[in-house]
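I have a structure here, written as structure tokens, and I will follow up with some questions on it.
Complex shown without one protein chain; remaining protein chains in place.
The block that comes next holds subunit A.
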Amino acid sequence: MESINYQNFRIDAENICVDYNGKVALYDANLRLKPGQICGLVGMNGAGKTTFFNALTGFVNISKGKIRINGESLRSAQTDQVIAYVPQNEGIDSQFPISVWDVVMMGRYGSMNIFRSPRESDIQAVKDAIERVDLTDHLSTPIGNLSGGQRKRTFLARAIAQRASILLLDEPFSGVDIRTEKLISELFIQFKNEGKTILLSTHDMIHVREFCDLVLLINKTVVAYGETSEVFTPENITTTFGGISPDFLFGPES
């Protein structure tokens, strides 16, 4: 039997289960992603999308299964800051007294000394990241004064500054303006070319077809996983959304 070289996979989640005080949120979920792959995570509210992200970031402990990142443990992935998480806009306190610059600088914390005093290289990384998301005019703007799209870009910049090779994005397109949407999709193509691996959750089926090489349909466990063209079928989507037909979800045209 051929042995699997786990180093080939950026993310390798094997039969993972997560339960909160005995309540199962996710079971027997598998996911394998290679460098340069973009994967869409699709499911209903409460289907375990956020739980999946939480497991991959180590924010919740898995009760069963195994997660390997670049063939290594999750712990060492954290130490090496391999994974960046871009939260949903609703997932952050937008009234927190903090500027764009400070948020993006947090992407560098993992590699700084204990006082988190920025070195020249950190300052440069933060500047570059902010430039890539086109927020250079808002360096010292408090995040509370930003639009939804600008705030989303701020957190993307944090992930860029972190120089993570895996990006986990929770609803990257929800509540953003057209300009941000365009900028994010351009960044996705750049990330792909840089060999980054992206896992994004979304409600928008059009985005899945547009960006995602792979799609992972979940409803507490994996309903279907594979190439978008093969897996993203009306039947699978119907199963994922508990019997609601895709016509109802996308409108009759699609």
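Keep this in mind: a residue touches a chain if its C-beta (ideal position, glycine included) is under 8 Å from a C-beta of that chain, and two chains touch if they have at least 3 such contacts; residues count from 1.
By our rule, contacts and distances are computed from a predicted model.
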| item | value |
| --- | --- |
| Among "Succinate dehydrogenase", "Multisubunit sodium/proton antiporter, MrpD subunit", "UbiD family decarboxylase" or "ABC transporter component", the UniProt name of the subunit that does not appear here | "ABC transporter component" |
| Candidate in contact with the missing chain, chosen from A:17, A:44, A:67 or A:106 | A:106 |
| From A:84, A:157 or A:214, residue that would touch the chain that is not displayed | A:84 |
| Positions on subunit A contacted by the hidden chain, ascending | 21, 54, 57-59, 78-81, 83-85, 87, 92-93, 96-99, 102, 106-107, 109-110, 114-116, 142, 144-145, 158, 162 |
